[in-house]
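One structure is given here, and the rest of the page talks about it.
A protein chain is absent from this complex, but the other protein chains hold their places.
After this line comes subunit A, so read on.
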Amino acid sequence: MGYDFRDPHQLGPTTRCLWRARAADDLGECALITAATDLLLAAGEGGGIHIPTMDEFFPPAIAFEGTIFEFNRVTFVRILATVVLCVVFWILANRARLVPGRAQSIAEMGLDFVRVNIAEEVLGKNHARPYVPLLTTMFFAIFALNITGVLPLLNISSNSVVAVPLLLAVASFVAFIVAGIRAHGVFGYVRTTLFPSGVPWPLYFILAPIEVLSTFILRPATLTIRLMSNMLAGHLLLVLFFAMTHYFFVEAGPAFAAVGVVTFGASIAFTVFEIFISALQAYIFTLLTAVYINLSQEAH
């Protein structure tokens, strides 16, 4: 997904860091998907194992079927995560004291992480302020909706269907365009984005379409797909390991118990890994939004 044609060595430290993050993320994604495919194929030969399918992400409706309020299991998990997140932070905000307790310290750490380590570090202290609420909302919304993927009984992330990632990508898209227009005006923003200075004019025939593609299409598309596919692959992996563990322990007989131990260990490891991925994807999405806003402001 190296859609940004610019040479990373010519970019600022933040952007270079982003390139690294993006590269690492893509590698992780590839590894995950490859692993998932291999395991699925292997499991398919075994038979008797519940193989996770795409239908898991599109369960039958449980309420309001046929209306625009159609409600299914994934929607339910999403609403539940939203309510829990809001209630927890509402209570913490009401109980916020000058001398923080344990819960408040953790909440403050999270909020400070977004404000200082993402917003202020990428945008600079002066420019960050108007975007802190957007970035904070993004980070915590993505994390809350991701983490349901490893919670028992819920076991699915509502970010593994396209709606939320897409809406968040649209929010990010609007934010960086608004930031660019605020900084340079409408024409200024279009000019600085599509026709960067310091390039001989004939190159603009190539450059402008590439910039349109990379800035206005690939940025939101990659934001959406990166988040969604990570959550989707994570869910498939976890379900597969749980199903295989169940199969080897219960159905395949004692001879396979040792294999079951391995798959059970793997399912624990991948649960921990998924918790990490939940936070990492929230961080990457938020960081990239901040970087896009910064690039719009600084375009020249």
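Here is the rule we go by: a contact is a pair of C-beta atoms (placed from the backbone, for glycine too) under 8 Å apart; a residue touches a chain by one contact, two chains touch by 3 or more; residues count from 1.
Note that contacts and distances are computed from a predicted model.
Missing chain, UniProt name from the options "4-alpha-glucanotransferase", "ATP synthase subunit b", "Peptidoglycan recognition protein family domain-containing protein" or "Putative hemin transport system permease protein HrtB": "ATP synthase subunit b". Residue A:167 is the one among A:103, A:167 or A:261 that touches the chain not shown. By the touch definition given at the top, subunit A reaches the unshown chain through residues 33, 36-37, 40-41, 44, 51-55, 57-58, 60, 64, 67-71, 75, 78-79, 81-82, 85-86, 89-90, 92-94, 96-98, 100, 107-108, 111, 132-134, 136-137, 140-141, 144-145, 158, 161-164, 166-168, 171, 224-225, 228, 236.
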